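Removed from the display is one protein chain of the complex; every other protein chain stays in position.
Right after this comes chain A.
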Amino acid sequence: MWKWEVVWQVMPDIVSGLVVTLEAVAGGMILALLLGLLWAVMRRSKSHVISWPAWGVVEFVRSTPLLVQLFFVYYVMIDIVGRGFSPLMTGILVLGVHYSCYTAEVYRAGLDAVARGQWNAAKALNLTPYQTYRYVILPQAIPPILPNLGNYLIAMLKEAPLLSTITVLEILNEAKIFGNEHYRYLEPLTIVGVLFILLSLLAGLSVEWLRRRTAAMTS
């Protein structure tokens, strides 16, 4: 049955695990936002040498499990390269690359939604590709897709507990270690579950707020 004294005992571990989880999500998201933009721009290139690799990476990564991708990078670094990244760095890298393939699709939809005439106008003004994206296309493409990017931030938060499988001391791993030591899983796992429900509710509300703001801005 539920014991409150276990709750107070486990709380410090949970909080320190939560900090690591949020670090991983923040790092992963920055990587996903930048790399996703790279894939999206590459896929619009007229040269197949540039557009096909980006297409291949995005399709492949989206179709395979994050867990196996984590194992792939983590164990290949250990077995083949010798000592590689720390578990947390591996986790951030894999989360970032995995979700970049989802953000790439969001960016792509955003770029497609920019009116054809804007591209033509940039060309008529003799802007370079960099100037076209920087000053004409991205300022119009990014605001309407912010809520969709936010949804992937939430999705990433929900998959971050997978990092526990490569020994990152994030929230689920802290709960599990506590459980192994005290033979009590009920309180730690329930707290973690409830925390995640609250976090994703909060994140969902923020995305909804953002959706209204950007809708008001662009209309």
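To be clear about the criterion, a contact is a pair of C-beta atoms (placed from the backbone, for glycine too) under 8 Å apart; a residue touches a chain by one contact, two chains touch by 3 or more; residues count from 1.
What we mean here is this: contacts and distances are computed from a predicted model.
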Among "Ribose transport system substrate-binding protein", "Ectoine/hydroxyectoine ABC transporter permease subunit EhuC", "Electron transfer flavoprotein subunit alpha/FixB family protein" or "Alkylation response protein AidB-like acyl-CoA dehydrogenase", UniProt-listed name of the chain not shown: "Ectoine/hydroxyectoine ABC transporter permease subunit EhuC"
Which of A:9, A:51 or A:69 contacts the chain that the document leaves out: A:69
Missing-partner contacts on chain A, residue numbers: 1-2, 60, 63-69, 71-72, 75-76, 78-80, 157-162, 164-165, 172, 175-176, 179, 184-186, 189-190, 192-194, 196-201
